[in-house]
Each structure stands twice: as C-alpha cells, then as structure tokens.
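Rest of the complex left out; these chains stay put.
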Amino acid sequence: MFIIAFGSVSLIYRSNLIIGAKTRKIWDNFAALFDQMMEFIPLTFMLGFFVTIIVRRWNDIFANLGWVDNTAITVSNYIRGTDEQTRMIRRNVIRYMVLTQVLVFRDISLQVRRRFPTLDSIVAAGTVLLNIHSINRTPSGFMLEHEREALCNVACKYSKYFVPIQWSTGLLVQARADGKIAADLLMNEIGKNIIEFRKGLALLSNYDWVPIPLAYPQVVFLAVRSYFFMALIARQSVLLDGKDPEQPSILYPVVPFVMSVLQFIFVVGWMKVAESMINPLGEDDDDFECNFLLDRNLAIGLTIVDDCYNRIPSVEKDVFWC
Amino acid sequence: MFIIAFGSVSLIYRSNLIIGAKTRKIWDNFAALFDQMMEFIPLTFMLGFFVTIIVRRWNDIFANLGWVDNTAITVSNYIRGTDEQTRMIRRNVIRYMVLTQVLVFRDISLQVRRRFPTLDSIVAAGTVLLNIHSINRTPSGFMLEHEREALCNVACKYSKYFVPIQWSTGLLVQARADGKIAADLLMNEIGKNIIEFRKGLALLSNYDWVPIPLAYPQVVFLAVRSYFFMALIARQSVLLDGKDPEQPSILYPVVPFVMSVLQFIFVVGWMKVAESMINPLGEDDDDFECNFLLDRNLAIGLTIVDDCYNRIPSVEKDVFWC
C-alpha cells in the first residue's frame, strides 16, 4: 500500500511533463523543510512507551483468562460420593463456572459472541451437538433449558455474571449440608477457588468496561499515520545536506525509497502489534482462542470431577525403594 | 487555540507594514537561535516517563475501586436462614459496605460529592426515590435515618470511614452468636472479604491524601506550555540550514505551520491523557463512573444476598452424562 503510494508520488515528481524544473526545485526545498521538522514528531518514543503499557495490560488479561483445573481437582477430592446425585453436583459446580465464563466472554470477545449470539444458542448448541458427542466429545451444552429460565428470571438490570457462580457455590453449601463434604474448611477451600476464578473474569470484564483512555491510542496511531503521509512527499528529493549530489546517477532515488519502505515496515509492524494486543480477545490470529478455552475448560473439568474421580493407580513401590 | 495564536503571530511576521525587512531578518536569526536551543527542553522524554508513572497509578486506583460481588456471594452462602431478621442482616452487611464506599467516594470524587453534598442527602436520596423503586429499582437509600445519627454520634476528629465497616463485621459476629453462621471459619472468611474491600477503599483514600509530589506534574506541564509558546515565535521563519531557500515560493510557510500544529496535537494530546489519568475520579468522560458503581454495587449486592438466596436450579444431568 505504502509502496504504491510512494511510487505514484515519485512518478509525479520525476516526470518532466507534469512538473517543471523550477517546481521541482521548490519541491526540493519543501522536502528539505519537512525533513528538518520531521523530528518534531517523536515517533519511536511514543510507540515505545505505548507498547510497554499495552504489553503489561495484555499480560494481565492473559493471566486472568480463567482455567478450571485447580477448582476441578479440589472439587473431585473434597466432594465425596459415587451416587448419581453427588456426581451431578460435582459436574454442575464445574459446568456453572464455565457457564459464567461463556457469559463474560460473550460480552468481551467477538469470537464467542458470534458462536453464542443469544442465550438460547448456549442451550441449543448443546442439544444439536449431543448426537455426535459419543464419537468426538466436542464440549458444548454449557447450559440446560431450566437453567436458562432461572437465569432469565433473575431481576437485575446489570450484567448477571454472578448468577451461575452463585449456583456453583450454593451447590457446595448444599453438598456440605448433605455431608458430602467432610468439613467447613474443605467447602470453604473450594469456594475460595471458585471466587478466585470469578475475580479473574471480573477483571477481564472491567478491562472491557474501562478501556485505556481513548485519546492515548488515537494520538499514537494518528502520529504514525501522519508521519508516513508526510514522508510520502518529503522523501522524494535526493539531497545531500540540502544540495544535489555532484555526480548524477539514476540509482540515487532508490535509497530514500528503500529506507522509507523499511522504516514503514518496522514502525507500522510495531504499531500493528500494539493494535492487536490492545484487544487480545478479538478475532486476529494472535488473539487468545476463547472458544477453544471454553470447550477445553468444560471437557477437562468434567473429566477431572467425574471420569477420573477416585481413579488412583494402586500404590506400589517405586524403583528407588530400598 | 494554538492555530489562531500561530496565525496571528504569522500575520505580524509576514505583513510588510508592521515590521520591515531588516526586523524580519533579525527575527529570522532570533528564530534560528531559538530553534537551535529548543532541544534543551527534553519534552518527549519527560512526558514519556511521566505518563508511565501516571498509568501505573491509574491502574492501582482502577484495581481498588471496590466491588461487592465476592463478599455478597459469601454472605449469601454462609449466613443461612430465610426469616426476616436473617434477611435484614444479610442485606445490611452489604449495604454498610456500599455505604462506606459512598463515604469514601464523597471525599475523593467530585461526581459523588455533587450527588451527596451532605450526610442527610445520602439518607434522603433513598426516600425520594423509594416511590418509583418498584418500577425501576434505581438503587439509592444507602443509609437509614437512625444509622446517620449513629454515625454522627461517633466522636472522632478523623474521617469515619471505618464506622459502617465495623457495623458490617459486627453483624457477622452477631449472626455467628445466633447460630446463623455455622462456624467461626465461615464468619472469618466473610470478614476477610469485607476487610479486603475496605483495604481497596483505604488505598484510594490514601492516594488522595498523598498525591504525586506536586512539583512533578507542574514541572512537566510547564515544560510543555513554554515549549509551545517558544514555538509560536521560533517557527515563523522559513530557513534551510539558517539560509533562505533559493527558489521562493509562498507554499513554504505552510510546512512549519502544519508540522507545528501536528506536534502540538500529539504532545498536548499526550499531556491531556496524563492530566485526565492523574485524577481518574474526576468528571471527565474518561473517568471512572463512580455513581454508577455505587448504584450497581448496592443493586447487585442486594440481589445476590436476598433475591437469589438459595435459588439454585434443580440438579439435573447435563448433556454429556453417560
């Protein structure tokens, strides 16, 4: 894109038909002036500081995406019992956690929003995929129909992310009352893990609520764009210290061209990285794969709390026993 | 603003009536001198470091605004009972937390101060809005009349932020004594959540008490302003390496003008971002919406501890059950 634009302007500048020698002379002075003042725009400096801030934010988001593994292991160990009721409780505790994640991600990630455009679709996704599930175990079915109704019945004009989390922790209290959890301490430990999970999601949600002050990225991106627009004009002339070189050569114009293109690649490459990191939950290739994370969390979570429940290999002597 | 000022000075410089060729010559030398020494003021560098510090502080404030969700979920799970007394305790624990937030925010945020100019207004707000509450559930009524009196009766010449928090945790002890909380561990867990909330508010309050050393922002902002005042004068001349260009053209003066304006936009844009981030609890568009947060906290909190108390969907098999 930049190359084509540069080429076109170059053509206008070089061709004797369009502009005369005198005009070109003026252009040269023009360019020299521009060049002299280009340093007013502290491009690399702004970009450097900007990228540093963005990277820190990106790291925060990354560290709080939310993984259910820890909670699932605690649930599996502390909620004891192999009857259907207990198994369902264990499974639901985890499923409600992932459901919260689905609800939060729908509001902050375009990928997930597209996958689940409505609350109904979260339920439906499950039923549709149920048929092929024995083969592939694609995790879906994050919510059941009666849960969707319960969720909709909660009268609250703010976002309802807290509802499934409350169900999840409520199930713990129930399990404790039924004696499925041996002690308050253990119930509390699971609860703390779930709250930890919720905190991470709340942080993601807050980052979405209060973005980096808008002016900041805009100022930086505008700076970069106008810098290169200037460069289109100012870098056509071949001047050594404001004078034409004594020995003419048609190779000269190649130099500013190559250097400008290189600079364009570097600076705009840097800026693109910043742009893609500013919204890491978008749809770029570099962005976090939120849908994958949701599927994985549900699958791993259910495997841990149900399939692997109490399946410890028999305790045997290891090879160093003596 | 800068554009107009620049235009005026430009007019003076260009018009032959006001100043003669010789004066203009002197002006040129003047400008060249200025230009040569402009680099003494390390504008972008100062701004860069300054913004980095500001952004870190802004992040800290943002992370400690205070959300009641976690505490509310714990309260809802650990204080058991559906009688009126228990419901009132649960509701009041949360309400007192939000009341603390109101008290703190009144002192650090202009928005909230305007909404609640006096302690009475915190009480009154509730009674006025009570009538329309069934339709809209606008959360208000952060304090009751007898609580306001109790608050005023506390003899303490320092800020009384701690009072409602003490009420809140005191209610926990009472609930534990009445057997509404099953174990000391669970009471302590809720208490730790409330203390965590208080710590965040205390940090906000301390940041307000000890601002960034005043000289620092002042030095930076003064640097930026005097830089551009200098620029008004120094950037009128069109000089290439201190000499007039050989080929005259009326287009030349456009260059320093455009570049200066661009630089002004970028640098001042950057500075404005810093200025608005220095006091994120102010009334700018980019600032945190404290009143929204207060209303939300009360509404969500009451919903969690009361409306959603023990309303867990029946435990059923999920779609992956096998």
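Note that the chains take the letters A and B in the order they are written out, and that residue 1 is the start of every chain.
Rule of thumb we're sticking to: contacts are C-beta pairs under 8 Å (C-beta built on N, C-alpha and C of every residue); 3 or more make two chains touch, one makes a residue touch a chain.
Every value quoted in this text rests on a predicted model; they were computed, and no experiment measured them.
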item: Full complex, copies of the single sequence (shown: 2); value: 5
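The rule is simple: only the chains that are shown with their structure count from here on.
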item: Cα-superposition angle relating the copies subunit B and subunit A, to nearest 5°; value: 70
item: Subunit B residues touching subunit A - in the complex, by the definition given at the top; value: 43-45, 48, 51-52, 55, 62-63, 67, 69-70, 72-74, 76-78, 80, 137, 182-183, 185-186, 189, 238, 240-241, 245-247, 249, 251-252, 255-256, 259-260, 262-263, 265-266, 269-270, 272-273, 276-277, 286, 288, 296, 299-300, 303-304, 307-308, 310-322
item: In the complex, subunit A residues that touch subunit B; value: 22, 25-26, 29-30, 32-34, 36-38, 40-42, 45-46, 48-49, 52-53, 84-85, 88-89, 91-92, 95, 126-127, 130, 133-134, 137, 139-141, 144, 146-147, 150, 154-158, 162-163, 165-167, 169-174, 184-185, 188, 191-192, 195, 198-199, 202-203, 206, 210, 213-216, 218-219, 222-223, 226, 230, 241-242, 302
